[in-house]
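All protein chains of the complex are present and in place, except for one that has been dropped.
Then we have chain A:
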Amino acid sequence: MSDLRWQDVTVRYGRHVVVDRVDLTVPEGRIVGLVGESGSGKSTLARAAVGLAPVHGGTITLGGAPVPTSGRRRPLQMVFQDPYASLDPRMTVGDSVAEAMPPGRSRQQRRAEVERLLELVHVDPARARTRPGGLSGGQRQRVAIARALAARPRVVIADEITSALDVSIQGVVLNLLRELRRDLGLSILFISHNLAVVRYVASHVAVMRAGRIVEQGPTERVLGHPNHDYTRTLLAAVPGRRSQP
């Protein structure tokens, strides 16, 4: 089992509590959506798991063991929102992907792995020598996913990865995530404020507000028959959708 689990996790910046005693589980081989308005603590919760935010209380475990926050083992990988800024502009696509690989491979093996990963995310392997500036937003985001996969993670955290993309490109990236879950058995925490895309990719969903999880469960149940007022408010805010009674 390699469930990613937050148990009673609190994150504070000074006196400001950003994440307040949160319990959340991403089961192995599932995509879990995490929704909520801006500033609700979604990204901070994710960053705490990879050591980018200070955990004040509680535990974060992967497969029952604490997530390593030092050393080169990287079972948890993040893909960030802005595909235009998340790749080093001076590094080639191939170098960015190869850098994330575990050590101990020959140059030839790394090159072959880069090509395999680029193919996996539907980017032409010939683009390995290109710098990010030569790629579209959708291609860059797929390269960012390939970079995350290069570390051979057990869980990938996708933090608003479609927010900066055109609607037409969003579908390509979302389908890729579904493919990766199906083909690689990858667990994914999919963070978004867009309920429609969460409904499309996630089997489970958690709703976060002011640093707390207010509701979680299977996607169809939570988004179809919400129990919490805040979830109903979020659903009512979706353009073109009437609020649930």
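The rule is short, and it goes like this: a residue touches a chain if its C-beta (ideal position, glycine included) is under 8 Å from a C-beta of that chain, and two chains touch if they have at least 3 such contacts; residues count from 1.
Rule of thumb we're sticking to: contacts and distances are computed from a predicted model.
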Point to revise | Listed names "Acetolactate synthase", "Peptide/nickel transport system permease protein", "NADP oxidoreductase" or "Pyruvate dehydrogenase E1 component subunit beta", with the criterion being the UniProt name of the chain not displayed | key: "Peptide/nickel transport system permease protein"
Point to revise | Sole contact to the chain not displayed, among A:Leu4, A:Val19, A:Leu62 or A:Ala151 | key: A:Ala151
Revision key, fill the gap. Missing-chain contact among A:Gly39, A:Pro54, A:Gly133 or A:Pro218 belongs to A:Gly133
Check your understanding: Which listed residue, A:Asp88, A:Asp124 or A:Asp166, touches the chain dropped from view?
Key -> A:Asp88
Review point. Of the listed residues A:Val17, A:Val50, A:Leu120 or A:Ala210, which contacts the missing chain in the full complex?
Key: A:Val50
Review point. In the full complex, which residues of chain A touch the absent chain?
Key: 50-52, 70-74, 77-78, 80-82, 85-91, 99-100, 133, 144, 147, 151
